[in-house]
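Got a structure here, written out as C-alpha cells. Questions coming.
A protein chain is absent from this complex, but the other protein chains hold their places.
What follows is chain A.
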Amino acid sequence: MDINYYNADDLKKFGNIVEFQKEMGEKFFGYYGEVFKEGALTAREKSLIALAVAHAVQCPYCIDAYSSDAYEKGYSESQMMEAVHVAAAIRGGASLVHGVQMMNKVKKISL
C-alpha cells in the first residue's frame, strides 16, 4: 500500500475502477464523455466550469486534469484564476449565508 493518500499516477488509472464494478463504471465513463462533448455549451466552456468545480470539491486529480485541459483550450492564466475565485466565492458565500441562520437563532434566544 502506498504511503500517500494521493498519487499523481493514479489519475491515469481512473479507468481501472471498472475492474471492481464494470457496468456502473462503464455507464459513468459513457455519461462523462457525453457531458463534455460540444453541446449548448462548448467543450471549451465546460472545461472552465470543470476547473472551477474541481477547486470547489478540492479534487487534486481533477485540478491536474482541468488545469491542463483549460490551458490547452486557450484560457489565459488570469481567466483560470478568476474561475478559481468564482469557486472560492461560492464556497465562502455558502458559509457566510448561513450566518443569517445563526443571526436568526441568536436574535430569537437573546433579550
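Just so it is clear, a contact is a pair of C-beta atoms (placed from the backbone, for glycine too) under 8 Å apart; a residue touches a chain by one contact, two chains touch by 3 or more; residues count from 1.
Methods note: contacts and distances are computed from a predicted model.
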Legend entry - Complex member absent from the view - protein name from UniProt, among "Multiple sugar transport system ATP-binding protein", "Fe-S cluster assembly ATPase SufC", "Arsenosugar biosynthesis radical SAM protein ArsS" or "Sporulation protein YhbH": "Arsenosugar biosynthesis radical SAM protein ArsS"
Inset, instruction - From the listed residues A:D10, A:E26 or A:E72, report the one that touches the chain absent from this view. - result: A:E72
Legend entry - Residue ranges of chain A at the interface with the undisplayed chain: 38, 42-44, 68, 71-74, 76
